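The complex appears here minus one protein chain, its other protein chains still in place.
The block that comes next holds subunit A.
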């Protein structure tokens, strides 16, 4: 079966439909795109292989995203913590970012993506890194440290209900659930 990609077995397909928010076409499309990212020799056993992070980042949907590395790291189940994704991780990613995913799922994953140091809360360091991601790579678009401090103070004032200097998951979800933009902008479609 030379260069042709492996097909997804039917029972796995229906299982994945149960487990994710994706439709059949979306799962098949994901399978195709994932296959293209794999090395030729790995294509036969798509279940076990992992795609390294730099390959994932070549996907056009992720290429321009400032959080692309964090997204890969959050969804990766690799023991080496290198951000590589297996096919199931990839499906997890698409499911969380799909149109029909619930607000809870999206806000849960958003929290984990923004938590740069993986400690379960968003503290000043996380927020600083977040702002720097959002303002781009160029130096002329970054905020000065004065502005950064002011900004972070304002944010903590708004969202930190228990005044402990960090934003934890339920405070984050409280803020996000009131936002009208979040669900429609937190979307990635292949």
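Everything below uses one rule, namely that a contact is a pair of C-beta atoms (placed from the backbone, for glycine too) under 8 Å apart; a residue touches a chain by one contact, two chains touch by 3 or more; residues count from 1.
The criterion applied here is as follows: contacts and distances are computed from a predicted model.
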| item | value |
| --- | --- |
| Undepicted complex member, UniProt protein name, chosen from "Glyoxylate reductase/hydroxypyruvate reductase", "Transmembrane channel-like protein", "Integrator complex subunit 3 N-terminal domain-containing protein" or "Cell cycle control protein" | "Transmembrane channel-like protein" |
| Subunit A residues touching the omitted chain (full complex) | 15, 17-21, 23-25, 60-61, 63-67, 77, 88-89, 91-92, 95-97, 102, 104-105, 108-110, 114, 119-120, 123, 127, 130-131, 134-136, 138, 141-143, 147, 150-151, 154-155, 158-159, 161-166, 168-173, 175-189 |
